[in-house]
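To start, I am sharing the structure in question, which I have written as structure tokens.
Partial view: only certain chains, each at its native spot in the assembly.
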Amino acid sequence: MTETVLRTGAEKRRFNVDMRALSPFIALIVLVIAGALINPDFLTASNLLNVVTRSAFIAIIAVGATFVIAGGGLDLSVGSMAALTAGVMILTLNNMGTGDMGTLALGMLVAIGLSAACGLANGLIVTFGRIEPFIVTLGTMGIFRSLVIWLAAGGTITMRNFELRELYRPVYFGSVFGVPYPIIAFMVVAAVGALILYRTSFGRHVVALGSNEDVARYSGVPIWRVRTLTYIIQGVCVGIAVLVYVPRLGSATPTTGLLWELQAITAVVIGGTALKGGIGRIWGTVVGAVILELVANIMVLSNFVSEFLVGAVQGAIIIIAMLVQRSVHRGR
Amino acid sequence: QQKSVTIGVSIPAATHGWTGGVVYHAQETAKQLEKGYPGLKVVVKTSPDGASQANALDDLTSQKVDALVVLPFNSDELTNPMREIKKRGTFVTIVDRGLKDPAIQDIYVAGNNPEFGRVAAKYFVDNLKQGNVVVLRGIPTVVDEERVTNFEKALEGSGIKVLDKQYANWNRDDAFKVMQDYLAKHPKIDAVWASDDDMALGVMEAIRQAKREDIKFVLGGAGMKDMVKKVMDGDKMVPANVSYPPSMISTALGVTAAHFYTNAPMRGTYTLNAELITKDNAKNFYFPNSPF
Amino acid sequence: MDSVLRAENISKSFGPIEVLSGISLDLRPGEVHAVIGENGAGKSTLMRILSGHIPPTKGSLHLNGQPITFSGPVDAESHGIVLVHQEILLASDLTVAQNLFLGREIRRFGFVDDKAMREKTRAILTELGTHIDPDRQVSRLSIADRQLVQIARALLVPHKVVAFDEPTAVLTPIEAESLFEIIRKLRSQGVAVLYISHRLNEVKAVADRVTVLRDGRHITTQGIEGLEPLEMARLMVGRDMSKLYPEKPATASDQTLLTVRDMAVPGFVENVSFALRRGEILGFGGLIGAGRTELFEGIVGLRPSHGTIALDGKDVHFRDAREAMAAGIVYLSEDRKGKGLLLQQNLRINLSLAALDKFTKGSFIDGGAEEIALDRAIKDFDIRTRRRDLLAGQLSGGNQQKLLLAKMMLLEPRIVIIDEPTRGVDIGTKEQIYRFIASLAAEGRAVVVISSEMQELIGLCHRVVVMRNGRVAGEVAQADLSEDSIVYLATGVHEERAAEIAAGHA
């Protein structure tokens, strides 16, 4: 008899957990409906594809941020890291000069390598220096940003080789069966991220680390390695985002990636990952990134908000979206 | 005899294309002037916002500079701190954004932001005559506000209608996004005032992606070399530009240094007006070695 | 040379304080070796040294006759030595199965094999006599369930030595019995079991040899034959412990202080009614999960609940613990680490937290008065701390419980609800706490004791209400108090018999 009581309890709970993971999607749907009401152009395929496509950078970066945050860390340097990586990648491409696939591949390799190295640096300082990640990555944020500005001598780093640009352009603007590459890229990154976070020991260890470092240590989790790896994953995600970013405008400026860190963290939190660590929701994060971009899109499409107040409405919408999510939880 | 003069330079940090250009020109000119005038020392300092700039000014004056060349973030904010510094007898050169109290500035190298808006508007009136334009604004600052209000004022009474205006923060990425959204929202746009070359580049990518034929041209501003090159080459989408050279800081530095090393007093206002760059005069504005 | 693990002259100091001095201990395969001692005697510290969690300051360990030093708990585990901690060490955001296999996940094609882990988890939990859902998040388990998960985790690796640090403190007799079954099985497999408990009857029942520690020193190691609990208690405390329970105060009156009618805590408790009288000690018995904790958390406003509560005949409703406290009702949580004490703060801050108003002069806290109160608490509740500036988390488990008691008693409540008052408390202190509870009743206050220890309910309470599945199963009056009567009501076996008892005395 007790048996049945316990069982039903468990059933009920599992359902609840799903609701919780679903709630970002609900917020998304509410937003889409709101958007459609505000402007009929909103629901056109091209607009929606545009929005999702350009949420790709933040989504990809935020997948990495999900690892870092689920592991109890924080990375504020991603925006500057993206700018630096983009800058160095373009400089590499420019210096190679030739407009063939090989050059492009080399440039991509450099980008991924550099951003992984930046992530490694963050990870090592955090783990071995035992300094709050907030401070470490704030510091490296300044360092990376300055390096771009210095490389660009205050100006812009632009892809010079026209052939190369045309060769590379489709990576942002092209599509297969109507699905733009950036969307494919971020779905793949999210899927791989989800696979790693949910289906590997490493992912398990990340969450355990974020949940309770002592327990993780006693359980034989190699915490230093795991923590450093989360930052490296973050770095690699930044690198991938840069690969998709560069073909869009073909340049890196001192403003590239400004405030991306804030957007990435926001996407992660909207997606249901707790900032204190111990929970990681990759798909929620991706939805969070799309939500952010949607809100901005709706703001431009709507006609009744003065451009001065766009930020206010945007802020209010995000808070309201979170309240909606909350009430969904509690309603259950 | 050796004359020892220190000039402090306070400018905004290289946080976007144009200010990046300013920093570059300031550094280059500083090197040249130090070579040209023995005994001259030029100290260049950048600041990320108005309050930091006030701090940097304090710090510069505490190092006993003879003259200050300042490109203020915001003239309202800096009027007071500059007055303090002036009282201590420092020679003051202001660039681009004039202080509220003109008595403070010994030399004023004026950029003319209202004129920047007006010149752009005039180009639209002259070349489009009739039609719909969309506007991309910069970062909410006085500079942006002066440009945009004067642009709109100058359009009044013409057949040109501003469909939409949004902030895109003098940033290519933001401009790209805002333009994508404009394109989704407005079925017919005749031209775009991007108000800045960085933003114009983002706008053009968005247009190219959407393959829209209705847009006749994009007018940027500030004379970035890539854009001037396009004007020179006769690019259909970029028929013109409005100059707003970051090298105005060089002018200011040169005049200030000259004030100390030549006997002629250099006080007064030097206006570098916003000028329309077209295919005809483009080569005068093209500096391939500048980073901007 | 037939000892698996031998400790020689182990000493341990934290800073200048030596908490273990010169302890030697040898463990033979196939024996259950109990370690007993007062709170703060150093039992847990010794276990942590044996299992590689902390290094000894002096002395050495020998495994199968070879000297060995462990680089950490993982290293010790790889040598077959595992420890079930006194405190719950689980990642609360992970599920049961994930915790069980943390750091040693089963993999298939490089990915974690959740299905296999779930099955193994279910199997091992069943062996422990429980049906915890392997996919349940640990933060949603009751403490008892967490303890079971922790035991399951320890038993998962191949082991030669298993140390249990007060495993039964949070378990009810039924679960404890399954655990003993497992311990006996381990013994028959040649595993050496270290067993710490304050329940001396259990020690008598399960142990082969007993080691007694007092103040960090080794007192004796003896075979279990002829060693009766009473003698163990004497060895531990250093004095005779003939009488554990005080006389039940005769102050139980007819004057009702608190009436609870049709109380419901959604999801946990339904339709509970009872009355509490001045000067009485009312017990609440039942199995784990019966909902006793939730009922009282609901009553004092710590959980959403509905029903009628009348205090002194007037209807009241508490929205939070503060309001309940203001009305003179305090609730002492069973979860002293999670809900009772701020483990990262020192004793003084913990002690005064609930009753800060009593320590404010003007608008400021009077640090001096706090220090005096701490001195008194240390004396009154016999908190064994060799340094008064420790963090609460550094106190031994039993002493944390005493600190929690001291903290709540500063509020001078009229109604005291104590959830598992003597969990992890040594027998000497137990006696003190019982006397203390009796004195509360004698002063005319009312006390509710929620306990899973039948003996405690029987020895201490005037009446016992027994709950089952979130409802009141019945009530046992003083004259009928016996383990049987409580167990019948709690489990619901022998339905007719239980109904009889309930009908006879309700």
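So that you can tell them apart, the chains are marked A, B and C in the order they are listed, and the count of residues begins at 1 in each.
Please note the rule applied: a contact is a pair of C-beta atoms (placed from the backbone, for glycine too) under 8 Å apart; a residue touches a chain by one contact, two chains touch by 3 or more.
Just so it is clear, the model here is predicted, and its values are computed rather than measured.
Whole-complex chain count, expressed with the shown labels: A x2, B x1, C x1.
We take it that only the chains that are shown with their structure count from here on.
Chain-to-chain contact here is organised linearly: an open path runs through the chains from one end to the other. Highest C-beta contact pair count among chain pairs: A-B. Centroids built from CA atoms put subunit C at 45 Å from subunit A. Note on chain placement: the centre of subunit B and the centre of subunit C lie 72 Å apart, centres being C-alpha means.
In terms of their C-alpha centroids, the spacing between subunit A and subunit B amounts to 34 Å. Multi-chain contact residues of subunit A (touching two or more other chains): none found.
Contact residues of subunit A toward subunit C in the complex are 1-3, 5-6, 10, 13-14, 17, 195, 199-201, 203-205, 207-208, 210-212, 214-221, 278-279. Partner subunit A is touched in their complex by these residues of subunit B: 14-17, 19-24, 137, 140, 164-167, 169-173, 176-178, 180-182, 184-185, 198, 201-202, 205, 209-210, 224, 226, 290-292.
Taken together, the subunit A residues at the contact with subunit B in this complex read 39, 41-42, 44, 46-47, 50, 54, 149, 152-156, 158, 173, 248-249, 251, 253-256, 258, 293, 296-297, 300-301, 307-308, 310.
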